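Just one protein chain is left out here, and the rest sit where they should.
By written order: A and B. Residues from 1 in each chain.
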Amino acid sequence: MHTLAELAQHIGADWLGDAEAEIHRAQAFDAAMVGDVTLAADAAYRARVQDCAATAIIIAPPAIESATVNFLIAKHPKLAFARAIQALHHQPYQATGISGDFIQNKDCVLGNELSIHPRVTLGNEVVLGNRVTLHPGVVIGDRCRIGDDTIVYANVTIYEDCEIGNRVIIHAGAVIGAAGFGFVPDEVGTQVKVLQLGRVIIEDDCEIGANCAIDRGGFTDTVLRRGVKLDNLIQVGHNSLIGENTVIAALTGLSGGTTVGRNCTLAGQVGTHQHITIGDRAMILGQAGVTKNIAADTVIGGMAQDYRAWRRSQVLFARLPELQERLKRVEKKLALIADGKSD
Amino acid sequence: MHTLAELAQHIGADWLGDAEAEIHRAQAFDAAMVGDVTLAADAAYRARVQDCAATAIIIAPPAIESATVNFLIAKHPKLAFARAIQALHHQPYQATGISGDFIQNKDCVLGNELSIHPRVTLGNEVVLGNRVTLHPGVVIGDRCRIGDDTIVYANVTIYEDCEIGNRVIIHAGAVIGAAGFGFVPDEVGTQVKVLQLGRVIIEDDCEIGANCAIDRGGFTDTVLRRGVKLDNLIQVGHNSLIGENTVIAALTGLSGGTTVGRNCTLAGQVGTHQHITIGDRAMILGQAGVTKNIAADTVIGGMAQDYRAWRRSQVLFARLPELQERLKRVEKKLALIADGKSD
Partner (left out) sequence: MHTLAELAQHIGADWLGDAEAEIHRAQAFDAAMVGDVTLAADAAYRARVQDCAATAIIIAPPAIESATVNFLIAKHPKLAFARAIQALHHQPYQATGISGDFIQNKDCVLGNELSIHPRVTLGNEVVLGNRVTLHPGVVIGDRCRIGDDTIVYANVTIYEDCEIGNRVIIHAGAVIGAAGFGFVPDEVGTQVKVLQLGRVIIEDDCEIGANCAIDRGGFTDTVLRRGVKLDNLIQVGHNSLIGENTVIAALTGLSGGTTVGRNCTLAGQVGTHQHITIGDRAMILGQAGVTKNIAADTVIGGMAQDYRAWRRSQVLFARLPELQERLKRVEKKLALIADGKSD
């Protein structure tokens, strides 16, 4: 529980109303009740704050003077709400200890205050930091290192020699470090495997979605820099490098050797050609196919065109039938003129 | 085994031929032999019924008078065949009991006639209905409820607090209830997690394909209504709602807050923007990107245009080179006219 004034301080907002109002829970706008904090995310919600039952409503400045509601006023209201949800709902870590069913091979090094659920299997020489949580069915290969406060959900597989940082979250079913996809056809067409000798490095504060597949590098490593967030069912090809704080939505596939800058946003079902570089802070729209390098700070849609050019083409694409009609009329008129001339 | 007349009654078809003919098996048209029932799915197969070795052939009306074959005549022949396959091949449930290797935490409630294979792990306060089958490697989190006659295949993970109905089938590797993908960048670009407090509700008679990922809701729940069928490798974002009997093909991704109506068909690799609503009985073609709301009873392809408009554009898209040539000719003629005038 926080009072309005306490929560305001915690999330870096100004407050307006009853400083002592008690807030127990975060909730969506339309479901909020007494004791809740909620978010008025846009003008439509702002127009309805008087009808909201929440004890406190987070809004962007300016305050709504006419309303008789407790406000938390924040320059970045969504960010303030995310922090409020954490303040009210984050469960502090409690170690559950090491299950009697735990299987570890030789020479593992285990930190303190662990939560190792049943049916976890470690290879040789695995190093676990402190306060690591491993859910049932987790399999970690030889010589992997897992940092402090990292959570690995059920049935995740981590192949040998991978390094996972601190405070990383890996969701169920993800596969880290499978062999990169490298084959060369021989003289008769049989595919010869290019052995994959690199590793996967996942730095601090990354989150990996359910059933993702992040392949190990060929010679060097596949690297996710600090704070990368991957949604579910994402493919990261060998030797890819994803920059700090980049966010990638579900079902996107990075081909081998893709370099993505920091603070980028890739929407769902995006695909990249091999060895593409995407600049910092670029935004790639859903289902885009990135076939060439993308400059920093650009927005890209469709087949990797500049977003505004692509939008124009996209709009015209829908108007192609009209375009053709206009062209037909032009041709008809011209034919009439030509007939007039030849008379 | 069924006789022709019995099978006709069972699947709701008329029969023509030897009422006592014995049918033991369903089989594809070209592989069918004596003792089999098969399907003549279209005119091409109808033309070949006399060559088919099956004991009975399911067809749409009218009967083929010239043929000396046993027929099962049904208004919906594919439906009749699906029922015939079930009548002949459905394996009745037989409980295998609870493996000695079963691990359950505190206060679980278990129904009767269970089939719990080895290496299954339940959290606290899990409730299992009657005749539930849990294959090896299944991990079910705290406070989940699993209905009667539900089958969960190997290595499925269900996070805490999810509700799975009766007669649900969840295929191997699926992940139910991982955190929805919600992040807000802070002032320096670090992604702040929006804690996901909702659940996943899967109602009766749903089927979830292998390696699907269905995220839990943010505040409210992600919901699959009764009879939804998901193919493999599908992403269902947080707070999505999928209506009754809707069918979705592989590798499709629903963004957060997508609402899909009932009896819809989404083909493979479809993607939706956030907060899109798709009306009842809509059909979305393969690889379509749904960027706006879709009315009920429409067919949609490409970038979420009406199907017929999209088809026209798609046809013209392929004819763009010709279009450009025609435009060039027009311009050339006009230039000639202009030259004539200026002379």
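Just so it is clear, contacts are C-beta pairs under 8 Å (C-beta built on N, C-alpha and C of every residue); 3 or more make two chains touch, one makes a residue touch a chain.
These numbers come from a predicted model, not from an experiment.
Asker: With the full complex in mind, choose from B:Arg131, B:His171, B:His238 or B:His273 the residue touching the hidden chain.
Answerer: Only one of B:Arg131, B:His171, B:His238 or B:His273 touches the chain omitted from view, namely B:His171.
Asker: For the chain left out of this view, which of B:Pro136, B:Gly189 or B:Gly279 touches it?
Answerer: Residue touching the chain left out of view: B:Pro136.
Asker: Looking at the whole complex, which of A:Ala5, A:Leu110 or A:Ala178 touches the chain that is not displayed?
Answerer: A:Ala178
Asker: With respect to the chain omitted from the figure, which of A:Met33, A:Ala296 or A:Leu316 is a touching residue?
Answerer: Result: among the candidates, A:Leu316 touches the missing chain.
Asker: So which bits of chain B touch the chain we can't see?
Answerer: Looking at chain B, the ones touching the missing chain are residues 26-28, 31, 76, 78-79, 81-83, 85-86, 89-90, 101, 117-119, 135-137, 153-155, 169, 171-173, 205, 207, 209-211, 227, 229, 231-233, 244-245, 247, 249-251, 262-263, 268-269, 286-287, 314, 317-318, 320-321, 323-324, 327, 330-331, 334, 337-338, 341.
Asker: Residues of chain A in contact with the chain that isn't shown?
Answerer: 103, 119, 121, 137, 139, 155, 157, 159, 173-175, 178-179, 181-187, 189-195, 197, 211-213, 215, 218-220, 233, 235, 237, 251, 253, 255, 269, 271, 273, 287, 289, 291, 303, 305, 309, 312-313, 316-317, 320, 323, 326-327, 330, 333-334, 337, 340
Just so we're on the same page, only the chains that are shown with their structure count from here on.
Asker: Which integer distance in Å separates the CA centroid of chain A from that of chain B?
Answerer: Those two chain centres are 26 Å apart.
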